[in-house]
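Removed: one protein chain of the complex. Kept in place: all other protein chains.
Our next item is subunit A:
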Amino acid sequence: MTSPQLFTGQDLLCLRGGRLVFQDLDFQLAAGGCLTLVGPNGSGKSTLLRLMAGLLKPLRGTIAWGGVALGQDPEAHRARLHYVGHLDAVKASFTCREILAFWAGLRGAGGVDAALAAFAIDTIADVPGRFLSAGQRRRLSLARLAAAPAPLWLLDEPTVGLDRASVALLEGAIARHRAGGGRVVLSTHIDLATPGGEVLDLAAFAPVEDDQDGAEDAA
């Protein structure tokens, strides 16, 4: 392991459904850092998070952790990341505790009760998934972050469905995670307090509509 373990992306270009989503995108994230992705709908926030997770591969450019490209060691990368997407992976017939225990168990961790408490779902720990509200499902999905430690959190609009108090819980969890050297990349449409974090505006990397037209991109 090299000492400055940077999580980096260089010269990324991504094509989705025949449409260029972004190009020439670079990012860099050191330990304890937080990168907030902003931009209008369709500017590629989710796509970039899926690229960072390794679910997608960029058409051009490389994403690397400590200088090692993701494609070279996908297992190691999966072991170090948590991904919270649009879907909450809540099974209707399992209780919150069972669902969380399964996901934590896959990573060989067992801090289930503490994680339930961290997102204030300990009171509904034995309620089956089918009775959960959208906000409770989202909190259960976020509790995976606390149940099994992983250095990189990729959060795709984690605040959707959350009330104010839950957003504060999430902010607290992110702050603790960063204080312990963890990194966070998140996309959001609301103001989420990430002190000292950087903001990446994806609109700046949108492809220029007409290459010849002198109108350089708004960056």
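Descriptive notes on the structure:
The rule is short, and it goes like this: a residue touches a chain if its C-beta (ideal position, glycine included) is under 8 Å from a C-beta of that chain, and two chains touch if they have at least 3 such contacts; residues count from 1.
Please note the rule applied: contacts and distances are computed from a predicted model.
The chain not displayed here is annotated in its UniProt record as "Heme exporter protein B", chosen from "Circularly permuted type 2 ATP-grasp protein", "Heme exporter protein B", "Cytochrome c oxidase subunit 1" or "Transglutaminase family protein". Which of A:85, A:111, A:161 or A:207 touches the hidden chain is settled by the complete complex: it is A:85.
Only one of A:30, A:55 or A:114 touches the chain withheld from this view, namely A:55. Considering the complete assembly, subunit A touches the hidden chain via residues 53-56, 75, 78-79, 81, 83, 85-91, 93-94, 98, 102-103, 105-107.
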